[in-house]
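Only a single protein chain was left out; the remaining protein chains are all shown in position.
As written, the chains take the letters A and B, and residue 1 is the first residue of each chain.
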Amino acid sequence: MADATTTEVKPAPPAIEKIKVKVDGREVEVPKLTPDWQGKLAPTTMLQACDIAKKDVPHYCYHPKLPVAGNCRMCLVEFGTPALGPDRKPVMNPDGTPKIAKSPRPAIGCATPISPGMEIYTSTPGVKQMREGVLESLLINHPLDCPICDQAGECKLQEYSVDYGQSASRFVEAKVHKPKAVDLGPRIMLDAERCILCTRCIRFTKDVAGDDALGIVNRGSYNTIATFPGLPFDNNYTLNTVDICPVGALTSKDFRFQMRVWFLKETKSVCTSCATGCNVLISSREEKIYRYTPRDNDAVNGPWMCDAGRLNYKWIQREDRLKDVLVGQASSLPVSKSGQAGSLPHYKSSWTAALSEIAEKLKQAPAGSVAIVVSACQTNEELWLISKLKAKLGAISDSVERTGDADKLLVSADKNPNTNGARLTGICFSEMGINLPKIADGIASGKIKSLIVFGEDVTKHGISAELLGKLDTLIVSDILPNATTAAAHYVLPGCAHAEKRGSFTNTKGRVQKFMQAVQPPGDARAEWDFLHDLVYNVTGKNGFLTIEGLFNEMAKDVPAFNGLTWASLSDTGVTVKI
Amino acid sequence: MPQEFKLILKHLDNPGYTPDIECYLRHGGYDALKKALAIQPKDLPDGKKASPQEQIRDDVKLSGLRGRGGAGFSCGLKWSFVDRRSGKPIYLICNADESEPGTFKDRQIIHKDPHQLIEGMIVSCFANDVKLAYIYIRGEMPKGAKLLNAALKEARAKNFLGKNILGSGYDLEIHVHRGAGAYICGEETGLIESLEGKRPYPRIKPPYFPAVLGLYMCPTIVNNVETLCNVKHIVTMGGPEFAKLGTPNNTGTRIVSLSGQVKRPGYYEIEVGKATIGQLINDPAFGGGLLDGRKLKAVIPGGSSSKVLKAGEKFKLKRKIEGKDVEVETDMLDLPYDFDSLQQAGTMSGSSAIIVIDDSVDIVGALANLSEFYAHESCGQCTPCREGSLWMSKTLHRLTHGEGRKQDADYLVKIADNIPGGKTICAFGEACSWPVQSFVAKFKDEFVAKGAADEERRAKEKVQPKIATPAERKELTTAH
Partner (left out) sequence: MSFSVPANLEAEIDELITHYPVKRSASLMLLHALQEHFGHISPEATQWVAKKLGLQPINVHELVTFYPMFRQSAPGKHQIKVCRTLSCALGGSHKLHEHFCTKLGLDPHAHGLQTTKDGKFSVEFVECLAGCGMAPVMMCNEDFFEGVSEKKADEILGGCK
């Protein structure tokens, strides 16, 4: 393994003292200190010790990335500590083991630190009784509307009721009624009757998102989550509250009533809305994408992601996606048109025909007559394959910078998901876009005759439609139609990240792979897949028929990726030196 | 014959005694403060020196003073937990949020002798190196707040407060902070949250023990009004002398709030344990007996959350007689009114508020009244109390409005059993469930009979039970 690759770019943490505790009779060694929700070392709690001992302790309000609240009382456990005699020395049993003084009162696992020799009991009759009691309390005023609740299937009330609840309710009184279908903000709906008042949403928005917008109004059993009247809950992280809501109280306006969660297929992927590369799960059914949810990765996004990124998936399944391989010729019969200036009439072709024609043209192109513009939205593998073409053709290349606002939490100012990939594969330089004027000049002067464009509308980046009209060959791969595809001699329909596999290198150098969630529309093909054919046709290089093989070849070739393999990326990626 | 022993109440009801500082000074006011400030460092046998502050704290320990708010925890011990090495300021808060039903003793001190409280506070603050203290007073005592503010102003003018108090170099400021109608603010960490301007949600312990992580996450002492007044007397008398009052482990005096169905309800100061519950109810010096023609049914001995005592109930009390531990069968009326005897009887002296209930009272209705209080006062932070308190109240409402069932007695106890014993964040869980557990256990026949009568009526009328909705208070369900 090369030294450049590490899973974390952090100094090794100092060794933490371990102490022994017993969980349900089994001795485990646990660190005395454990990172708290902010990552600071704090005394290990009983809940964390139970986790290490692989004993499930149910909980609602506790969340590892939020300050501890201790209000749900679901994680109450019984415990004991070594008994001390009047001389403050441990009292021993006849068999020489320390005598344990069982605490007369239970304690919440989430907030009670462990101590040496402590015994934690998670499955005594007393603990079961307490869990039953808490569940019963949570359910008496709950509307029990699972058949119409979006949370059904991923609801902690349902799950724990099955595991720890009673089958029948004793409750014969009138339920408390609270507001339903409350429009909390532009993306969030609240059903206050389903809410169990765990305050995860309040703590998240205050302590993580930094927007102290939610609170509890009224008192006692009438407590209700609310915003200040007239001030909508509207920051760029609101949808995380839907994820962490253990019940169906907070729902996403985008997702509610769309699909039962148990029908959804979950695919591990990466968000492409900026260079942070938040890990996501894409939920889809029958080739339709229904939602993105963040996938826990402490090296990148923890359990969170921004609303903008989460909702930025609708374009993938737009009606006007490029679905056909198109060839543009002034004299040909138009089957597809666009009214833009410089647009060519296009007719439908096939991958085999188009790719061999392109290969022939490129092979004949004199050195220096080809330019390449590739989006930093393309994957590492695709960028690398194009870099092989570039080398063979002696082409000039670049990418297009895309910037916007950043925030302190997750959003990067760099809106390209793979800027570092474009740099590391040599498609662009550290200053992205400096070659674009040169390419424009080259076309204008007639030096550049062929242009290959991947995923960019170059007319918006200094290479006008008029200039494109001067080219002998314009080869464009994209997902959606634009002025550049309209002017193209060859249009190669590509895939969104959700439709293919590949990897990106995020802003911190983390190489992260993503899986295919849905099939691309029509004849669209993953770019790496047809690029492989094209590169083979042009350069004779082969051996990248699978994404794994391709990645591994690339890793051998690109210094920053040396030592990596597709398998070694695992689900959460590897950080490389950038 | 037990008598009142007026230590704290010594002057306040005397004719002509006014709450202003001149009157207080005429009665020896602020002498304890002067005495405290004059204490010199003392050489200890081990060669170390005890600071004046340490000496006062030791005196409070020696006095055996136990908190007068409800828990009866040793004041000296509470002070000894204070983290004095953190480098953070230490705060002291006077809990004047008197709201345990049945209790009205602090109201008297605040309204009639505010300087006694202030002097007790200044001395306590001095002993604990406190520079900033607050009096958290019930919102429903606006006059009391004004009186305290006026008294603080007077004390400042005489330099009993402020910078360099009486030339001692000691600085202290005290401010009045008003609550706004929440029983939960009597819970010390709820009070601290309230004083921080947040909803008064009690904090989880661990880690938020006030002595270490209290107000603004600094070490904080929260003491009851009467407790702080006692400190003044401890400084005056000396701890050992104070400890001679009352009975062992139950030292000093207590102001007993006596209410309910007695001839002479009121507040009576006694040496702790020197009068029995029966004497407090029946003696002419105290309650003067039940109303004519009435018999005793029940006594709530220590504020509404303490477990009820049934007339005629007997307890085995551990007593030391001639150096031997013996168990003495004791009628509930013969329980000495102190911390330990009531605890042995399975209840508590709490805030020392006795509510007397006679045989004219529907015991189910009495419990329904208390449960409505607790349902109204639960802060709603943690699950068992938030849901259980209203559930019990709804059941009792049903039971008192003709929609009862025979099984409601057991049903109530099962609900109540889910709440106390460390299952909730604070002791409110106990406070709301103990009355239900004890009333139903001790008067089960009345609860069952009520349910049975309702069932019989419904059978006769051939109707199904209705789900009765209690008169929900508007302010809790909608904007008020």
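Just so we're on the same page, a contact is a pair of C-beta atoms (placed from the backbone, for glycine too) under 8 Å apart; a residue touches a chain by one contact, two chains touch by 3 or more.
It should be emphasised that the depicted structure is a prediction, and the values quoted were computed from it without experimental measurement.
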Displayed chains contacting the withheld chain: A, B
Residue among B:Cys75, B:Leu148 or B:Ala182 touching the omitted chain: B:Ala182
Looking at the full complex, which residue from B:Leu9, B:Ile56, B:Cys75 or B:Leu258 touches the chain that isn't shown here? B:Leu258
Using the touch definition up top, pick the residue from A:Leu33, A:Leu144, A:Val172 or A:Val217 that touches the left-out chain. A:Val217
Residue among B:Phe126, B:Tyr170 or B:Tyr267 touching the omitted chain: B:Tyr267
Interface residues of subunit B toward the undisplayed chain are 98-104, 106-107, 132, 138-143, 175, 177-183, 194-200, 216, 257-261, 265-267, 300, 304, 353, 355, 357, 361, 366, 369-370, 372-373, 376-377, 379, 471-475, 479-480
For subunit A, which residues lie in contact with the unshown chain of the complex? 212-219, 226-231
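Just so we're on the same page, only the chains that are shown with their structure count from here on.
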Round to the nearest whole Å and give the separation of the Cα centres of subunit A and subunit B. 54
In the complex formed with subunit B, which residues of subunit A make contact? 68-74, 76, 104-108, 111-113, 130, 133-134, 136-138, 140-141, 170-174, 176-177, 196-197, 216, 218-223
Touching residues (chain side subunit B, partner subunit A) in the complex: 182, 199, 201, 204, 206-207, 375-384, 386-391, 394-395, 398, 405, 411, 414, 417-418, 421-425, 465, 467-469, 476-477
